[in-house]
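All protein chains but one are shown at their positions in the complex.
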Amino acid sequence: MHIIEFIFSPLLALLIGVFFLGLARKVMARIQWRYGPPVMQPLIDIIRLLSQKSASHGVAFNIGLVMSLAGSLVITLFLPFGKIAPMSNSGGMLVILYLMLIGPLGMAISSGESANPNASIGISRKLLLAMGYELPFLLVVLALMKAYNTTSITEIVSLQRDTGWSMFTFPLVLSGIAYLLILPAMLGVRPFEVVNAPQEISSGPLVEYGGPYLALATLQHALALFIGISLFVNLMWGGAANPVIFFLKMLVVFFLGIFVNAVFPRLRIDQAIRYLWRWPSLIAFAGLILVCVTGS
Amino acid sequence: MTGMEILLLVAFGGVMLTYILGRISSSLRNTFAVVLSLVLVVIIALMYDKTGETIFYRGFFGIPMVLRINSLSWIFAMTISFIGCLSVIFSLDYMKVKERTSFFYAMLLLVNSSMMGIVLAGDLLTLFIFWEIMSWSTFLLISYNGGPAIAAGMKYIVMSFAGSMAMLAGIISIFTAFGTLQISEIAAGMSSASSGFKIFIVIVFGIAFGVKNAIWPFHAWLPQAHAEAPSPFSAVLSGVLIKMGVFGFILTMYVVVGLGTYMSLGGAIFSVRSILLVMGAITILVPTFVALLQDDAKKLLAWSTIAQAGYIMLGIAYGTSLSMAGGVLHFLSHVVFKSLLFMTVGAVEFRTGGIRDLNSLGGLIKKMPFAFTGTLIGVCGLIGVPLTNGFVSKWLIYKSLIFGSPLLTFVALFGTWGTVLYSYKLIHNIFLGQLPEKLKDVENTPLSMKLPMIILSFTVLLFGILPGLPLRVINKIVVSLGFDSLNISLWGIVSESGMLNMINLFAAILAGLIAVWLFLRIGARTIPVKQDDNYAAGAAVPRDRYNYTVKFYDPLLRMISPYLRDIFDTFYMKIADLTGYLSNGIRKIYTGYVGNYVMYIVLFISLMIFVQMKWSPW
Amino acid sequence: MDRNQLKKWFQNPVKMAHKYSLHVVYFCTGCGIIEIPPSITARWDAERFGIIPVATPRQASLFIIAGYVSLKTLRSIIRTYEQMPEPKFTVSLGSCPINGGMYHDSYNTIKHLEKYIPVDGMIAGCMPRPEAIFVGVTHLWTLIDKDMADGYKRYRSNYSAYRANQEKILGKLEWPPLFPIHGEE
Partner (left out) sequence: MVNPVLLIAVPLGLAFMVPLIDSASRKLTRFVPVAALLFNLILCIRLIPAVLENPIVINLGGFTPPFGINLFVGPLGLLFAGLISLAGLVVSIYSLSYIKNGPVVKYHMLYMLLLTGATGVVLTGDLFNLFVFFEILCISSYALVAYHGDRAGIESSIKYLIQGTVGSGLLLIGIGFIYGIFGTLNMADIAMKIATVEQSTLFVPMILMVAGLGVESAIFPLNAWLPDAHSSAPSSISAILSGIAIEVGLYAVARIVFTVFGISDIYLFFAFLGILTLLIGEMCAFAQSNIKRMLAYSSIGQIGLILFALALATNNTVTGGLFQLVNHTFSKGLLFLSAGYMIYRSGSMEISSLNGMGKRMPLTSLAFTVGAFSLVGLPPFAGFPGKFLIVSGALLKGEMVINILVGLVLLSTVIEGTYFFRVIQALYFKDGNGEQRKQAPATAVTAMIALMILIVALGVYPKFLADFLSSASSDLLDKMSYVGSVLK
């Protein structure tokens, strides 16, 4: 049972992530009054990419990407999907926070090695954006951990079963709002899509990726999407005991993100940081203070 | 004669011998220095798990001077000798092109020996004497390069000297209060002292150790000193030397003042503990962002050293067994990865002919893969990526802080993101991107530099995957300082609110890596290309201009740099200026006109007569 | 998807993926580019066939040269083509790349694109309408199905000749040859 979970949950995450990517394209197309590609289109792309002979820029170019995807895969072992969380005993939220570093860092190493300034610009934006949303995000997470008095994400989920969704319980309301405000940035959707801006910096970090590398990068993107949404659902919307319900919750969050993506133009990176560090941070800070004052 | 006396004898004797041998033959000296430092490592390793005290000298007015060893001293001594040894090995090639190498080696060994003296000291007098020897020998080494190093050395020695004078005041007040300087006896006397006295002691020692440990606001000397010192010594400086401040803090707060007293010292909000914690947090936050502004590789690392000192400070000042273990472990981690980073940057500096400017490097991964790997591992440790030692220690610190003071935890966690930013800047601007034309002929890292890098990289990963190895020793320290014992296994730790299992994580990440690698292998073969074969909107890659390094995080920096002025550095410089100005004014008393001088004599007499007439004190 | 399609997917997924995931890098210095936006936006919606524009040649599998090619742009076209990962396909738009079109007597445009890089499909017209582009793409699908879209293979095997042609008109190229050149040295 346990072994199966170990293999099952990363695969499930990949599948859902890729499905979300496809769904995103389809939904965006429908919003734009188009027919849109088939939902399986990302899968087709990945198969095609895997068969292409790409140029490699060196060892770190490969290793960084592998590291990035592997790091993201490991996170999925820690995140409860419904009740499936095979490694939740080996460390809690803190480990997840740090594992979330591996993904961007590996990507950064890899695309840095590609020796293209567009990639460097993209990475610098990516790290800055992460810095931007990490400030309110950390405040939110700390408020949660303080409120539930635990660092284990499974416990946070199970405690929400008694108290209701943390987003709608009293001291955590503000944190929930802040989280919702930064969610588009965490998912990397449109108002905060400066990193991969294809028209501006030739898709940024991905500029030199082709063939299998781009396939890995796509999978990494899919996983990032999955992790972002799953984290939100687990922390704020009470997770779920049942994988299906969990998936449905994820779908709702996902649609929220897509709608935001569809209607907003792109912010400049400094505008993005300024936004993220102003209202969401203030609200999250107030939330943390609220938790500290009212909490046990 | 105990092991400690032999150790110090060997260490200090070796210093002299090294210098003398340097006069005869440089290769002989190098061999001797390496052998000596290895011998020191072995001697200290043999002292594992011993405790004891010996009086080794009574020549100082009959005050007994004591050496003592316990688990705390042992782990510090081990680190010092280990890093000292590696830095000597690293110097072999680095110093080949420099002048006055005998002086350098002798001073390097002297610094190491005096640091060993500090950690083995069983009384405050011995501590102070070795402390001062360390201070001035460090001063000589920092100034070694001349040029900008002169100002750096000056700043260091003045601040450090001010710190030691504060410490001297503290030591002597203890001496006058209790009539003894032996640490074990002071601890007994301290418990009955008034709390004002305790606070005084904590403040003066805090200044001394804070300066050495570069805690905000005493950090002003560090960036320049680290940047201008020779790189092998920068490794020692950043790795172990400033950690003498950590040692001092532990000694003051938990041994001299005592755990129970420390936790309740001072008023509610202005308690010593909370002030130290806040200082630690500021030390994390501000220098992390200042590091982002730096364009000099070693200066960047220097600011990061300050920031990491803040983490250690948070750990040891919080005062639970978990945080204490985290603080000491982070000290150990920081020693390893920061020495590694200084060494790799030093290797780059050595091979590129002294370039430290991040804007003019790039693409060196092709030329110096070893240095890149070392930097990558070091940077991962610095950030605290899982499977490196930095992760475990930071995890311990967060874990202990998280429920007690979420705001401090927030600062520490947020500092990590700053760390990611400047670490990536470091590694990207040196090793990634396009290789400039002028660096086409850079050679690979020499063997004497590779060896320490390999050992240190290995240590980073080993302590990251099997944190139980250092934690077992640290647990002994924690228990000896009066805390509860921790529940430690080889691969992690079980605390009351969660556990850490690094071996599982290691297995998972390894499996993930293998799986992804296999997946990548399924795909089509990849073709290695040169850096010139690169997307430039269809054009051929322009030579020497196709790189993005200058103003790497410009949007952020433009936002934050107005807030990052180093007020305290300015403040200290203002004080220095003021002193100079004042001195110049006072100098004018001596006008050079003899009539005035005779007038002074008359005035002196008349003043005394006036005083006598008015108040008649005599 | 009809049954035939499904069978094909099982028989040769790679080929099918190549057909239905054409990531395009547009070379848009010619007048044909004005026809591209309608083809990828809501009116004709190329994405339903998996055709999307990408930013760099590294990510692409289809190269569309939209219009006349001047000497200056030829240099970039060659560079871009060489940077695309194999297998890769080329489609040219309009008459000019075929035979010079209305610029047949210009000193500054090339007349036959296929002399410099292999072209798998040519869509004639001045300019071709978006429908014609889709016709061209369907034609490319058939070629891929029949393994006849083998321009990249031809480029590889005849590289010496291509390179000679390129250097004849452009002078010495700034980048080294992609494949070993026979007949020299």
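The chains carry the letters A, B and C, assigned in the order they are written, with residues numbered from 1 in each.
Rule of thumb we're sticking to: a contact is a pair of C-beta atoms (placed from the backbone, for glycine too) under 8 Å apart; a residue touches a chain by one contact, two chains touch by 3 or more.
Model, not experiment: these values are computed from the prediction.
Listed by label, the shown chains that the missing chain touches in the whole complex are B. From the set B:11, B:88 or B:133, the residue in touch with the chain omitted from the display is B:133, counting the whole complex. Only one of B:21, B:77, B:108 or B:166 touches the absent chain when the whole complex is considered: B:166. Seen from chain B, the chain kept out of the figure touches residues 58-62, 125, 128-129, 132-133, 135-136, 139-140, 143-146, 149-150, 153-154, 157-158, 161-162, 165-166, 168-169, 172-173, 175-176, 579-580, 582-584, 586-587, 589-590, 592, 594, 596-598, 600-601, 603-605, 608-609, 612, 616-618.
Note that only the chains that are shown with their structure count from here on.
When C-beta pairs in contact are tallied for every pair of chains, the largest tally goes to A-B. Greatest centre-to-centre distance from chain C is found for B, with centres as Cα means. Averaging Cα coordinates per chain places chain A and chain C 36 Å apart. If you average the Cα atoms of chain B and of chain C, the two centres end up 59 Å apart. Under the contact definition stated at the top, the residues of chain B that touch 2 or more other chains are 533, 535, 537.
Each of the following residues of chain A touches two or more other chains: 49, 51-55, 202, 207-208, 211. Interface residues of chain B, counted against chain A in their complex, comprise 363, 365-366, 369, 372, 376, 380, 383-386, 391, 394-395, 398-399, 402-403, 406-407, 409-410, 413-414, 416-418, 420-421, 424, 427-428, 431-435, 492, 497-501, 504-505, 508-509, 512-513, 515-517, 519-520, 522-529, 531, 533-535, 537, 546-549, 552-553, 555-556, 558-559. The touching residues of chain B, when paired with chain C in their complex, are 532-533, 535, 537-540.
Residues of chain A touching chain C in their complex: 25, 29, 32-38, 41, 44-45, 47-49, 51-55, 198-199, 202-203, 206-211, 214.
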